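All protein chains but one are shown in place.
Note that the chains are named A and B in the order they appear, and that numbering of residues resets to 1 at the start of each chain.
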Amino acid sequence: MEWTRKDLLGLQELSQEEITTILDTAQSFKEVSTRSIRKVPPLRGKVVVNLFFEPSTRTRISFELAASRLSADVINFEATTSSAAKGETLTDTARNIESMGVDVVVVRHSVPGAPHRLAKVLCASVVNAGDGSHEHPTQALLDIFTIRQHKGKVEGLTVAIVGDIGHSRVARSNIWGLKKLGANVILVGPSTLVPTKFKELGAEISYSLDDVIGRCDAINVLRIQLERQEAGLFPSIREYSRLFGLNVERMKRAKPDVLIMHPGPINRGVEITPQVADGSRSVILEQVANGLAVRMAALYLVTSVKR
Amino acid sequence: MPTILIKGGRMIDPASNTDRVADVLIKDGKIAALGSVSQTAKTVIDARGLYVAPGLVDMHTHLREPGNEEEETIASGAECAVSAGVTTLACMPNTEPAIDNEGSAAFIILQSERAGKANVFPIGAVTHQRAGERLSEMGGLVRGGAVAFSDDGSPVRSAEILRRALLYAKMFGKAIINHCEDTDLSRDGVMHSGYVSMVLGLPGISSASEEIMVARDITLCEITGGRLHIAHVSTKGSVDLIRVAKRRGIQVTCEATPHHFTLTDKCVETFDPNFKMNPPLRTEEDVAAIKEGLKDGTIDVIASDHAPHSREEKELEFSFAPFGVIGIETLLPITITELVKPGILSLIDAIRKLTVNPVRVLSIEKGTLSVGRDADIAILDLDTEYTIDPEKFKSKSRNCPFAARRVYGKAVKTIVRGKIVFESR
Partner (left out) sequence: MTDRAQQVILDSVQVGEIITSLVRQIAQEGKNLGNLAIVGIRRRGVPLAQRISAQIEKLYGVKLELGILDITLYRDDLSLIAVQPVVHATEINFNVEGKRIVLVDDVLFTGRTVRAAISEILDFGRPAKIELAVLVDRGHRELPIAADYIGKKIETRRDELVDVLLTETDGEDKVVIR
C-alpha cells in the first residue's frame, strides 16, 4: 500500500496495512547489509539529524548506520549538553536545525510528546526514537519483524512482555503493533509495575511468569530500571529476579521453539540470566540486525512522502 | 463624574431575582435609579438588544505582581477583566514575595486603584510565606484589604494547620480557600490519572488525590465551625462529597472553572501544554458531574483560576511546562456557550454564580444592581457568535485552552464605580 505519512511517531495511529508495509520494506533492506558495498542511494544528498535529548548510544548508532546505508548525511545533536540546557525551547531548537536544511529529524526524549510537537512545526520528517514512557515505534517494529521472520506470521501467536510495563515505551508500542496484527499479548510483572488499565488495550495481565510461560511463542524481556527499585515500587532486585527473572529453570516450562527477546542493554542476572540470553532460543542479536533494516525502512518511507 | 443613563437593556440582577427590560441611572459612581427612568444624563447608552448585568466577579485569579510582571500585572489583569465584563477580581497570594502581611495586601489595593479599571482584592496567604508551617498574620492581612485566605497553588498539607486556620479566620468572618490535593499521591503527575495517561505514558494526578483532601477539609470545617471554600472542584467524587456536606448543613462552598465543565483529558493527546493545569482536565463523567453540581447548586461559584505564563514556558515539553491557563477573558463566553445556551443553567443562575455567590464567599459589597450600591455594571452582547482569538487578548499571556472556539458572550461596555472603563469597538 502507499505510504502517506511524513512522520513515524508511534504505532497507535498506524493501521495494520501500514505496519505490514514497513515490515515488508524492511525485508528488502535486510539484504543490503549482506552486499559488499552496504549502501543504496535513495537518501543521497539528504540530511538526517539525530536529535537526542536523552542519551542513548545504541539507538543513535543504529539510526546513524541506517541513514548512512541509505547514503544520507548524518548529524548528531545531543541536546543534553547544548542550548536546551540553556533554556532554549524545544520548538526553537528544532527550527534552528531545520533552517540549516534537514530532511529527517530522529528524536529521542526523556518525556512524552516531544516528537509530536516537533512534527507539527517542522516541514522535515520526524521519526520517534523513544519519547519518555510513551512510544518507541522502531523498537516494536523490529521486535515484531523478528517474530515474523521466525514464525512466518504474527496473527494468532501469544507474545509475553515481561517487566516494568507501566513505564515502558517498548511495551506500549509492542502492544499496539502486536494487537493490530492479531497476536495475543500477555503483560507480566509485579502488580505495582503492571497497571490494570492496560487491560483496556486488549492485553492479558499476569503477575506470574511461571503460570503463563508455557503458552508463549515469544517472550520479550524488558530491562528493569534501578530507579524504580529506588523509588520503592518493588522491594529489591533480588526479589524481582526470583519472581520474574528468565532463567534456565523457568525455560524448562517454555515451548521448545519459544523466541527469547530483549530490547537491550541486558541486566545480566536480573531480568534474564546469561545462559538464557546467550542460549539457543535467544534472538537478541538478530533483533539488533533487524533494527537496522527496520530503521532503514522507516527513513526511506517517511522521506518518500511528497511535501 | 458625569451621569450615565443605560436605556432599554435587559436587566439581569440575580440578587433581586430580576430579569426584565429596565433603565439604569448612574450618578456619583453609584446606582441612582432603576426601572423606567425619565431623567436625562450626560451620557446615554442605548442598550436595546443587550443585557445589563452587575459587573462579573472572578474570585480566583493569579496576577503575577509582585515578582513576575512579565506574565501579568495587576493593571493588565484589571484591564483584561473589564474588556470581558468582569469588574471585580480576587487575586491569589502566590506572588514573589507572597501576600502574607498587611503591607503586601495594601500594595495590591494600591496597584488596583492606580490602574483604575476592575477592582482587585487580595486574597491573603493562610500560612506565613505559604510554607504551610504557621499561620500568617490574618488580622494584618484583613486590615490591608484581604478578602479571604488561601495558599493556592499549594494545598494546606497539614490537617492541624488547616484546622487552626479555619478556627482563627472565624474571628474575621473570612473564608479559607483550599486547593485540595494530596501531593504525596499526586507526586510528579502532570495530567489526570486514567486511560489517556496510561496510553500517553504520562504520570497521573488521581481523582483520589483531590477527594481525599476534600473529605478531610469538610470534616475540619465541621468541627471548627469555620468557613471553607473549595477551590476549582474537578471530580465527580468531590462534587458528591460537597453535596452531602451541604445537606448536613456544613459551611462549605466551592467553585468550578470553565475548563473543568468543558474540556476533558483527551485534549492532552496533542501534548499541547495549553491543556496542562492543576487540577487537570478529567473525564466526560467528571465534566457531567460538574455541570450537574452547578445545576443543583452544589457548586456555588464559577471562577477562572486565571494563571498566566510566558510563551517560552508554555512552549516547553508537556512534562516540563508549568501548570496553568489564563481564563478571565473566557469566563463569560464559555459560561454562556456551555451552560446557558444548552439550557443547563438559566441566564440568571449563571450570572448568580459569577456575581452574588462569589461576593458572598468574599464578604464584599459588590455584585448587585441596587440603588445606592457601587455602579459596577457590565453591558453584554450574548447573541453574536465569534471566535476566541488569544492573540487579541488584553492579558499579557496567551496560554489559553479555548483558542479558535466559537462562542457567545462579550462585553460591549463595562462600568466600574460609575466610570466607563471599557468600550468595544
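Convention: contacts are C-beta pairs under 8 Å (C-beta built on N, C-alpha and C of every residue); 3 or more make two chains touch, one makes a residue touch a chain.
Please read all numbers here as calculations on a predicted model, not as lab measurements.
**Q** Among the chains you can see, which ones touch the chain that has been omitted?
**A** A
**Q** I'm checking contacts with the chain that's been left out. Which of A:S15, A:S28 or A:N96 qualifies?
**A** A:S28
**Q** Tell me which stretches of subunit A touch the chain missing from the display.
**A** 2-3, 21, 24-25, 27-29, 31, 35-37, 39-42, 300-301, 304-306
Note that only the chains that are shown with their structure count from here on.
**Q** Can you compute the centre-to-centre distance for subunit A and subunit B, using the mean CA position of each chain? Integer Å is fine.
**A** 46
**Q** For the complex, give me every residue of subunit A touching subunit B.
**A** Within the complex, subunit A contacts subunit B at residues 12, 87, 89-92, 109, 111-114, 116-117, 131-135, 166-167, 169, 172, 195, 197-198, 200-201.
**Q** Flag every residue of subunit B that touches subunit A in the complex, lowest number first.
**A** Against subunit A, the touching part of subunit B is residues 194-195, 198-202, 270-272, 312, 315-320.
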